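The complex appears here minus one protein chain, its other protein chains still in place.
So, subunit A:
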Amino acid sequence: MMRTRDLSYWLFLAPVLLALSMVVIIPLVFGIYYSFTNWNGIEVGSFVGLKNYLAILDDKEFLDSMWFTVKFSVVSIILINFFGLSLALIVTSKIKSNKFLRTIFFMPNLIGGLILGFIWQFIFIKVFAGIGSVFGIQSLEGWLSTTQTGFWGLVILMSWQMSGYIMVIYIAYLEGVPGELIEAAEIDGASPFQRLRYIIFPLVAPAFTVSMFLTLSNTFKLYDQNLSLTGGGPYNSTQMVAMEIFKTAFTESEMAYAQAKAVIFFVIVAVISLTQVYINKKREVEM
């Protein structure tokens, strides 16, 4: 046992405690304090109460980015989980190419979001236009130049990237489904759809929760892909919350105001994560 009055206990903890305090705790506490002042990054200035927070309620750009983020997250969560589970079912169905396919589907996750965004910018702008003009499909031209195509561009990029990640999680649960159970159902004459609906889905239910929240926290906080794919354009219409906060702080230099937005962002993310923890705990108890 180590005792809390032992020097070694504190020596073992000191480096990470120092780093966490200086990098996370102090900036968070200062940040919350600054959000109630007219801090400009250099001087704290005076206390302004809720002024920054009230201003956010009328900030159309921020509210638009919030709405865009919510829409984007909802659509992405559905598609990523649909593809993730489908890919997992495909690669666990004892096909010959399964190892190779897993490698391919997972690959985009190792590459930075910024780079992936640039690659897809090329696909959407140049390749889509090329295909469009060859086959005379008008709707493939001018991608990323409208809000609609920017939205779907981001959704496609994130589905392509994250499905392989979510696939890995579903695989972990699918491999826990006993083979005898499936075979017994097969012998009893259950169709593939019935096996999926009545045996596999209930057994991988915990994976749904894990995957849903992982996708949600990733899409809600998205920044790199947003920056490199659309840059928020056209006219900030595809700008997500993380980017909007960054811009308020470092382009418009409204530090205290940006920090108030950052605090709201923190509260939303924390509520999402705590809900997940709560649901997981509840399920563990039931099991």
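Assume contacts are C-beta pairs under 8 Å (C-beta built on N, C-alpha and C of every residue); 3 or more make two chains touch, one makes a residue touch a chain; residues count from 1.
As a convention for this text, contacts and distances are computed from a predicted model.
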item	value
Missing subunit (named according to UniProt) among the choices "Carbohydrate ABC transporter permease", "Cytochrome c oxidase, cbb3-type, subunit III", "Twin-arginine translocation pathway signal" or "histidine kinase"	"Carbohydrate ABC transporter permease"
Residue among A:Val16, A:Leu57 or A:Ile187 that touches the chain left out of view	A:Val16
Touch residues of subunit A, complete complex, unshown partner	1-4, 6, 8-9, 12-13, 15-17, 19-20, 22-28, 30-31, 34, 41-42, 87, 90-91, 93-98, 100-115, 118-120, 122-123, 126-127, 130-131, 134, 160, 164-165, 168-169, 171-172, 210, 214, 221, 223-224, 227-228, 241-242, 245-246, 249, 255, 258-259, 262-263, 265-266, 269-270, 273-274
